[in-house]
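Only one protein chain is missing; all other protein chains are in place.
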Amino acid sequence: MQVFPPSTNTISRVSIFGALFFAGGLLFVVYMIFRSPYVTQAHVVQEQPVPFSHEHHVTALGLDCRYCHTSVEKSRFAGIPATETCMTCHSQIWVNSPMLEPVRRSMRNNEPIRWNRVHDLPDYAYFDHAIHVNKGVGCTSCHGQVDKMPLMRKEEPMTMEWCLACHRQPERHLRPIEDVFNMDWVPPKDQLALGRDLIKKQHIPVDRLTNCYVCHR
Amino acid sequence: MSIQSQMTNGIDLAAVRERLAGQRGPRYWRSLEELAETPEFQAFLEREFPNGAPEVLDPGSRRTFLKLMGASLALAGVSGCTSQPGEKIVPYVRAPEQLIPGKPLFYATAISKSGFPVGVLAESHMGRPTMLEGNERHPDSLGGMDTFTQASVLTLYDPDRSQVVTRRNGKISTWDLFLHEAVRVLNARRSSKGQGVHILTETVTSPSLARQIKAFLEAFPEAVWHQYQPVNRDQARAGAKLAFGRDVTPHYQVAKADVIFALGSDFLAQGPGHLRWARDFASRRETLESMNRLYVVDTTPTITGGMADHRLPAVGHRVADFANFLARELEIKVAEPGGPLLEHEAHWVRALAKDLKKNQGKCLVVTGDDQPAVVHALVHAMNQALGNVGNTVSYTEPVEHGAVDHQESLRALAGDLDAGKVEFLMVLGTNPAYHAPVDLNFAQKLPKAQFSVHLGLYEDETAALCQWHLPETHELEAWGDVLASDGTATIQQPLISPLYDGRSAIELFASLLGEPSRPGLEAGYEIVRETWKARSDLQVGIDFETFWRTAVHEGVVEGTSLKPVEVKLAADLAQAPMPKRPNDDAIEIVFRPDPTIWDGRYANNGWLQELPKPLTKLTWDNAAQVAPALAERLGLNNGDVVELEYEGRKLEAPIWISPGHADRSVTVTLGYGRTRAGRVGNGTGFNAYLLRTAAAPSLGSGVEIRKTGRTYLLAGTDLHRNVMAPNETGEAAAERHLIRVATIDEYRKDPKFAQEMEHVPSPHESLYTEIEGSVDRIDREHGATLPASGSGYAWGMSINLNACMGCGVCVVACQAENNIPIVGKEQVAYGREMQWLDIDRYYQGDLDNPETYHQPRTCMHCENAPCEVVCPVAATVHDDEGINNMVYNRCVGTRYCGNNCPYKVRHFNFFHYSKPKAPSLVVLNNPDVTVRARGVMEKCTYCIQRVNEARSAAQISGNPIRDSDLKTACQSACPTRAIVFGDVNNPESQVSKTKADPRNYGILTDLNTRPRTTYLARLRNPNPEIETESTHGV
Amino acid sequence: MKTQPPPIYGLMAEYTSADAVVAAATTAYEAGFRRMDAYSPYPVEGLAEAIGFTRNRLPTLVLIGGLAGAITAFTVMWFSSTIHYPINVGGRPHLSWPAFIPITFELTVLGAALTTVLGMLGLNGLPMPHHPVFNVPSFKLASRNRFFLCIQSDDPKFDTVTTRQFLEGLGEPKSVSVVETSAGGEATGLGH
Partner (left out) sequence: MASEHPEPQEANGHAILAPGHTYASVTDKISAIALTSPYRRSWIVGFVIAFALTMMLLTTITAVLVEGVGLFGIRRPVMWGFDIVNFVWWIGIGHAGTLISAVLLLFKQEWRTSINRFAEAMTLFAVACAGLYPLMHMGRPWYFYWLLPYPNTMSLWPQWRSPLVWDVFAVSTYATVSLLFWYVGLIPDLATFRDRAKNRYAKWIYGILAMGWRGSAIHWHRYRTAYMLLAGIATPLVVSVHTVVSLDFAAGVVPGWHTTVFPPYFVAGAIYSGFAMVLTLAIPLRVYYGLQDFITLKHLENMAKILLVTGLIVTYGYALEAFFAWYSSNTYEQFMMKNRATGPYWHTYALLILCNCTAVQVLWFKRARTCVPLLFVLSIIINIGMWLERYVIVVTSLARDFVPAAWNLYHGSFWDYTMYYGTIGLFFALLFIFIRVLPVISIAEMRELVAETRERHGGDEHGHAHPDEDDDELDLVASSG
């Protein structure tokens, strides 16, 4: 005897294909999620105790990166300015702007300002600012147009994939040493040619840049 | 902690002897179990869970052990691969000058033990010391390190250190309250010129402290300064007095000696100058031409005995007879000996005497601090007779201040305490309540002091009996100064401001004497500076500031070493009576400081507790060591608990059978059985001080050994690996040529003996063509790896078995540098220890007096690494410089690599060993090394973090990496420079040169693994008169 | 004159033995019937041929499926280990082809197996839980011990009356019953 109504034929086929598409779609969604700002935190502005504007200090006042990030050329760690660095100016200007109260408090009570880390790599990935800066990787290559950021945000996903992209073909991103801290540097038309020269000039061991030890210990 | 049976029934040592006798050719053996093939042993093998596995595997008790171990488990600042919460970033308020964030700074200072220092460069990351390197300028260590110094950085962060001032009734108090109280009491004593005021310290070399004690004694003329430490130089001092009529300290130029006779002395591992002596000794075993020869007579097997070309075991009481006999051979008038030597001994000593005479002025006789005074006197006489004085031996005034006889000094204090004469007692950094001679009953007398205060790192046994306890600063926390054995001064600078409310001894004195008002660090700074301002003789032509800055920066104060003094043998030694010999069948008991926790002061240091002891390879416990022969007679076995009865006092201890131990003698090491050491140290081992009397501090006779029938779990890294190996390990080790030895004659005949022992497959035997570029060719001649030209850096290591003494400092250095957690006794016993370096100890030959060989074994960084091929996720792969990278955060823990590694150098985090345990340990971690999570494989990385730092520095500066720029942790710690690491591609590098040496060989190279780490074969320099037939090497 | 074809799926004769239904099918085919199908509780030799089924495209599909698996496998391994992220693993060449064989083989098998099953179902037009033949009460025995021959109404030579007579005369069937098309049944014509 007939167990199922006619409609089941359609239903059964639809459901089979439906399941396939759903599974596929799900995988795709997961794939996208892991590259989305939700996971990578790219383009996400972090709350900070003081709404510090890189835009203002870099573009308007024309401060050089190294004025605050002093150790960027010497050390793995670029360095976050000590409160006294802020106070060099802010003991004269904006002396009683409420925005800067945390800075003054820090100076008064000798308590550090606790910033929220914007570029936070996993602890098992060891990044060295010095070597990048000294070999011609510009600030903007990783940090984006900081001079256009009223509030600091991470510009790139900073996934391993992303790091490797450059470690595989540094020539696409390298720039002359003198332009490393240049915010307005734009790659020339012959970037690849330029990059290749720089690789030679800087003795960059391209073949070894993807070795595991480069980042993991 | 469970008592688990190691072995129920006897090893048939007779059978073992036969087996050894029947041996043709060399065979190595590692533990007695392996030599015994008794049915009982087999039965034991079949028993489920040897070594108390069930406890380990039951989570319940695992947690308890973790809790216990907690104190020393490194904290996981990172756990490989777990997504981390949002991080804060905290800048300085005022940035310290000369500090570059993210770059470590190195400060020269010194870490001392009982007054004598090892010079170090302390690595500081953003203001926190994480690692100690040797200071090459320091005369006593020349850049080498010993285990105690290396591990002291862990003590700095030990959460069990005392943190506040406390009163006996446990009330937390403050420095001000204490000072107020103390000063009141002292002032009350001024009228009586300080009668009843007593100070107890260890040996003091610090000029500043000495200066203050002097000042104190001036303020209180009647006050008494006592000194006591359980391991002291009383006998040596007495010996010097006996020989020269005054107290002088001998200094040895080991490097100048062609023939050395160590009479009951472990001079390579003990004594203020041992690091330097070891270096000098090793330096003379580099080449055939320079080979020196070492004779050793000792009771307990020692590191020095292990390095000997000829060793004789002798019970402690007969050491004097050897001295006497040798003296006679050297035509020195001496009294009647306590007893004669056996024939083979006599023959041995005669040969030795001949050898010494042959090398007049180029030989050296040394004896141990714990030998009787007369032996010291005789040794001085011999060196005189042999014309060594001025060549290999020189004498200076004692380095320490107010040198006294410690035994007497403490006895006096005990007397006064008993008589109730002590109204003010200040104990500085020593722990008599625990380690005073048992017959002084010091612990009972101490409370009789009317006012007593204890200054120490820990609230220890003594602190518990004093009215006040004051937390002491660690040497990395305070200003200070110390003198090396030759008098060279080091100014100690603080690396970090005191973690707790501690003060140093000199700061304490400062406050008591009311001089500079400011407490703490500044006070210490002031005092030390004043001390050195006073030494105007050192500042001719330079102003003090320059002098001070150089002194602090260099870590040594130039020109402070003592000038040798003229000595002449005073009395006719024939008058000096030789010690009487107890009746021969009495069993003697020998007290020795423990090789890893010394007199007990390091009991709470997990690194040292878990460090396998150089010869016994035991961890976490001491044991009563006996000779195989004695064990045989008494039917004893490893782990059997025996009752030792000595002079009416009883003590229970597990037995450890030490091959090469003197018969009729049992050795116990001090320092264990602490009750107030801290969470790590409490309850480990047994307290040997309970048998140690003032009369016989190092050697007593007439000890009774009774079996209790119980057994005790001893966690020996050697035992647990070989317990199941009846007889095979030795043969296998020989067959596989892991250790390669030759006498210098054999070596002369056949310099390539080491390389002829293996077949290295040629590349054509592979299915694959080698991977382009990175893999370096193998040199068929040498079996060593020589790099393909122009392939950039190629890192490699070479370990010189001729220099390695097996002291184990490399293991601790590695542990400190690479954030290696300790795992606790049960896990070690179960074979899960994490140290990346294993030092394998092999014996060869006679059970009663075997030769000892040490072989450090760690990742060989094979060019054709078997581990890499089997990793399913590419977590361990090769880089282009030939280092076998281990990417922890990619590891999923299949452990396939561990199985496929022929060298078995991979260690697995079976549990979360690195689990955070104490906040203070957070900062101990090396920020450059990932802390490994649970379920992750780890192994030696050639200190990849250092390679990386060096590389990026080099790439920025543009100069290639030189040997001097890059040292692995083990390499820089090694006192004998046995470990060499560097760029194999650079023909100038030391490592390439070493690898070109014909003695260079890799192990298991016939597997075509092409290890980057290779060894230099061991050479022996026997005296043909003693050694007739040779069964060594090939 | 032709009457409107009735709203039925077809006529079905029931047999108790395999030989009978094969014989019946052969005769019916000779008689010119084409749109028909036979049903049996187990695969009966020659029955399919008897109702004019000849070519089977399944094996070709399977071959393609297998090859697809193989190619995918090797390409992925070759690409990942030589182009995308070449790493020195134990000194072995990047393209360690001998090591790639096992996986290539496994995926070949997987590809082939999947196409076999899906192909078979697809070609058979399954799943089709509903089908007019199920309307015949005795048809449930088709999965036990009965054999059926069904001539479908969409066969040009089909005629309710004549075809019924034809079937009844065809090797003494146990019965001949009408296969109703269920309301809204779109099953007609499916099944080949």
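Note that the chains are named A, B and C in the order they appear, and that numbering of residues resets to 1 at the start of each chain.
Everything that follows uses one rule, which is that a contact is a pair of C-beta atoms (placed from the backbone, for glycine too) under 8 Å apart; a residue touches a chain by one contact, two chains touch by 3 or more.
It should be emphasised that the depicted structure is a prediction, and the values quoted were computed from it without experimental measurement.
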{"item": "Options B:I89, B:V164 or B:V870, residue touching the unrepresented chain", "value": "B:V870"}
{"item": "Contact partner of the left-out chain, one of B:V427, B:V936, B:L966 or B:I979", "value": "B:V936"}
{"item": "In subunit B, positions touching the absent partner", "value": "30, 42, 45-46, 48-50, 53-54, 56-59, 62, 81, 718, 720-726, 728-730, 732-733, 735-736, 738, 830-832, 838, 840, 842, 855, 857, 866, 868-874, 877, 890-896, 898-900, 902-904, 906-912, 933-937, 1003-1004, 1007"}
{"item": "Residues of subunit A (touch criterion as defined above) contacting the omitted chain", "value": "3-4, 9, 12, 31, 34-35, 157, 159-162, 164"}
{"item": "Residues of subunit C (touch criterion as defined above) contacting the omitted chain", "value": "16-19, 25, 37-44, 47-48, 50-51, 53, 56, 58-59, 62, 66, 76-77, 80-81, 84-85, 89-90, 92, 96, 99-100, 102-103, 105-107, 109-110, 112-114, 116-117, 119-121, 123-124, 126-131, 133-134, 139-146, 191-192"}
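What we mean here is this: only the chains that are shown with their structure count from here on.
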{"item": "Whole-Å gap separating subunit A and subunit C, where each centre is the average of the chain's CA atoms", "value": "58"}
{"item": "Shared interface positions of subunit A, touching two or more other chains", "value": "212"}
{"item": "Multi-chain contact sites of subunit B, meaning residues that touch two or more partners", "value": "877, 879-880"}
{"item": "Subunit A residues touching subunit C - in the complex, by the definition given at the top", "value": "1-10, 12-13, 16, 164, 210, 212"}
{"item": "Residues of subunit B touching subunit A in the complex", "value": "77-78, 80-81, 83-84, 86-95, 100-103, 773, 792, 877, 879-881, 883, 885, 887-890, 928-930, 941, 944-945, 947-948, 952, 955-956, 958"}
{"item": "Partner subunit C, residues of subunit B touching it in the complex", "value": "767-772, 774-775, 862-869, 871, 874, 877-880, 1010"}
